[in-house]
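With one protein chain removed, the remaining protein chains of the complex are shown where they sit.
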Amino acid sequence: MCLAIPAKIISISNETAIAEIGDVKREISLMLLPEAEVNDYVLIHAGYAIQKIDEDEANKTLELLKQMDEFYNNSGTLEE
Amino acid sequence: MKFITEFRDSNLAESIIKLLRKEAYPNSNLMEFCGGHTVAIFRSGIREVVPKNVKMLSGPGCPVCVTSNSDIDKAGKVVRYPDVILTTFGDMMKVPGSYDSLYDLRAKGYDIRVVYSTIDALKIAEENKNKKIVFFGIGFETTAPTIAASIIEAKRRNINNYFVISVLKLTIPAIKKLLSLGEVKVNGIIGPGHVSTITGANDWKFLPDEYKIPCVLTGFEPLDILLGIKSLLDMIKQNKQELVTEYLRSVKPEGNIIAKEMIEKVFIVDDSDWRGFNVIEKSGLKISKEFEEFDAEKVFDLKTEPSIKNCGCKCDEVLRGIISPVECSLFREVCNPENPLGPCMVSSEGACAAYYNYYVE
Partner (left out) sequence: MAKKILLSYGSGGVMMHRFINDVIQKKFSNPLLDKLNDQSVFNIEKHRLAFSTDSYVVDPIFFPGGNIGDLAINGTINDLVMCGAKPLYLSVGFIIEEGFDIDSFEVIIDSMSNCAKKAGVNIITGDTKVVQSGKADKIFINTSGIGILENDLNISGDNAKPGDKVIISGTIGDHGMAVLTKREGIMIDSDIKSDTMALNRLVEKMLIHTDKIHAMRDPTRGGVATTLNEIANQSDVGITIYEKNLPIRENVKAACEMLGFDPLYVANEGKLIAFVEPDIAESLVEVMRSTDEGKDACIIGEVIKEYPKKVILKTSIGGSRVVSMLTGEQLPRIC
């Protein structure tokens, strides 16, 4: 229901920041996430940063996915 | 695109799909509450790859779809005041109210502008001091704090020509209402990843605790959704009712506390009229007394006539998950995105539009 995407903060001035996805930049507000710092990845919804993205957790999720992939490739080959 | 591309990896997706298909899961109805999930599921073709005995139901989680005609009519009324510029998210433009959509009104010459953010609406207010800028505020808990922030900012910067019509809604009372109606059997719920980014995961414990339904809070990329579906089906198979957060990179147990405080500061919880459910107790956000100078409903007379319902439209039942869009007799021939009769066809993330645009018959 709510479109939000991860972007990297590249500069901050007061409660306003420039966030970047690829090389696409837009001014965003940090009013809802004042603790954000330059180089943080944040989730942006309607022009506001709403949460910091936790890189460790992202990697854990990806790791879980890769384990499932390996599990499948090791066990699934028998019946194909 | 970091944190996006990795979660679209087609090889990993393929393995999970095969794992899903290999496991014998019981017949299950999974409901994705959130319209964003509905669209993501259709766009990536997930419906087709899940096991055949798993049915995906779409819930009422599209703020455009559940906005009632009478609320849309308020926007139609405010533009008729002199010197008003109505600003809104693009999503609302095509929704038919009782009489006109905002699109129709713009064609008639009213000044209606699409913005990406309330930041942009505030800019328009600052650049047009002799006009009254009204923001049509729709959305759920994710969007509510961005609108609250714009009102706080307007007060701080003495922008006194900025007003908000708040038709913001809260998702949890709607889910409770849906489940208590008991019209549809739901074995597992895919919870809204971005709403819970604000509310926190803890707010969703009521699903396993009170309703004995497993719930997974997940993101919107194909791998997130597949992982969420797998996690739900595993719980169903093991007869476990738990809350699992798959979207841990964004969803914290307590959510975004500052955003929640802003919602509390600017809004009061009130009853709200939902399309499909009528009035749900304590499910809407109205602007509090402290900020009433920004409340368009206090500044303008926006009382509307009782709304007119489009005849034959079954969006109500679609929103409650009772019927699938293709079961509505108006679907496709009479009601389609060019000529939508109901909001589920208008909104890009409405279930009817998703079926119309993406569904391979």
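First chain written, first letter: the chains are A and B, and each begins at residue 1.
One rule holds in what follows: contacts are C-beta pairs under 8 Å (C-beta built on N, C-alpha and C of every residue); 3 or more make two chains touch, one makes a residue touch a chain.
These figures come from a predicted structure and were not determined experimentally.
The omitted chain makes contact with just one of the residues B:Gly59, B:Gly76, B:Gly97 or B:Gly139: B:Gly139.
Here the missing chain is touched by one residue of B:Asn29, B:Ser98 or B:Ser348, and it is B:Ser348. Only one residue in the set B:Arg43, B:Arg80, B:Lys129 or B:Lys282 touches the chain that does not appear here, and it is B:Arg43. What chain A contributes to its contact with the hidden chain is residues 1-3, 5, 7, 18, 21-27, 44-46. Listed here are the chain B residues that touch the chain not shown: 1, 4, 8, 10, 13-14, 17, 35-36, 42-49, 62-64, 89-91, 93-94, 103-104, 106-108, 113-116, 120, 124, 139, 143, 222, 226, 336-338, 347-349, 356-360.
Rule of thumb we're sticking to: only the chains that are shown with their structure count from here on.
Across the complex, chain A is touched by residues 1-4, 6-7, 9, 11-12, 15-16, 18-19, 22, 34-36, 61-63, 89, 116-120, 139-140, 142-143, 145-146, 149, 152-153, 192, 194-195, 197-198, 223-224, 227, 230, 246, 248-252, 256, 258-259, 262, 349 of chain B.
On the chain A side of its complex with chain B, the touching residues are 1-6, 8, 21-22, 27-29, 31-34, 41, 43, 45-48, 50-51, 53-55, 57-58, 60-62, 64-66, 68-69, 71-73, 76.
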